[in-house]
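Complex shown without one protein chain; remaining protein chains in place.
Let's look at chain A:
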Amino acid sequence: MSARQPRFNQHLLIDTTPLPSSIPPVPEIGSSSAPLLSASYFIGARCKPYNDDFMQCKTAANGTGEVDCLKEGRKVTRCAAGVLEDVNKSCLEEFRKHWSCLDDNNQQLWQCRRWERPLNACVFEKLNIEKKIPGAPENETPVHLRKRQIFAHSITTQ
């Protein structure tokens, strides 16, 4: 059906029919890209089982995942909304500084480590979530804990 990207797609159609009432309504996440990127590792640490369930459902559904995996998707949305609410309640200032820096720097995490360290410390202390990069090799320091970021533009924001 939707086998390729649409070409000449200047015409837009906004369909305002709501979902059928048999599907329980879950409020969508209202954060935009920079706060979501900033909180992504915390969401990943806390919501790992729901996210893995959803991804497994989508790969197993073989094309019909958009309709078949709505239940797992609702769980993912609720969990992520919970993490965001907790971060907003406890570490709002550090969170805001970090995502404003990310927004100014092309959403590149390595430019903003200076504001990421207090955010990680605050979240670990108040919410007990630690940022871990999945798939990182065990015998090296993870990238976010290194003292020198080799691609950062300036030394003051590393």
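Going forward, a contact is a pair of C-beta atoms (placed from the backbone, for glycine too) under 8 Å apart; a residue touches a chain by one contact, two chains touch by 3 or more; residues count from 1.
The working rule: contacts and distances are computed from a predicted model.
Participant: I notice the complex is incomplete. Of the names "Calcineurin-like EF-hand protein 1", "Sorting nexin-4", "NADH dehydrogenase [ubiquinone] 1 alpha subcomplex subunit 1" or "DNA replication licensing factor MCM4", which is the UniProt protein name for the chain that's not shown?
Facilitator: The correct option from "Calcineurin-like EF-hand protein 1", "Sorting nexin-4", "NADH dehydrogenase [ubiquinone] 1 alpha subcomplex subunit 1" or "DNA replication licensing factor MCM4" is "NADH dehydrogenase [ubiquinone] 1 alpha subcomplex subunit 1", the UniProt name of the unshown chain.
Participant: Of the residues listed, A:30, A:63 or A:134, which one is in contact with the missing chain?
Facilitator: Reading the full complex, the residue touching the unseen chain is A:30.
Participant: Taking the full complex into account, what residues of chain A touch the chain not shown?
Facilitator: Those residues of chain A that touch the unshown chain are 6-9, 11-19, 27-35, 81, 84-85, 88, 95-96, 99-100, 103-107.
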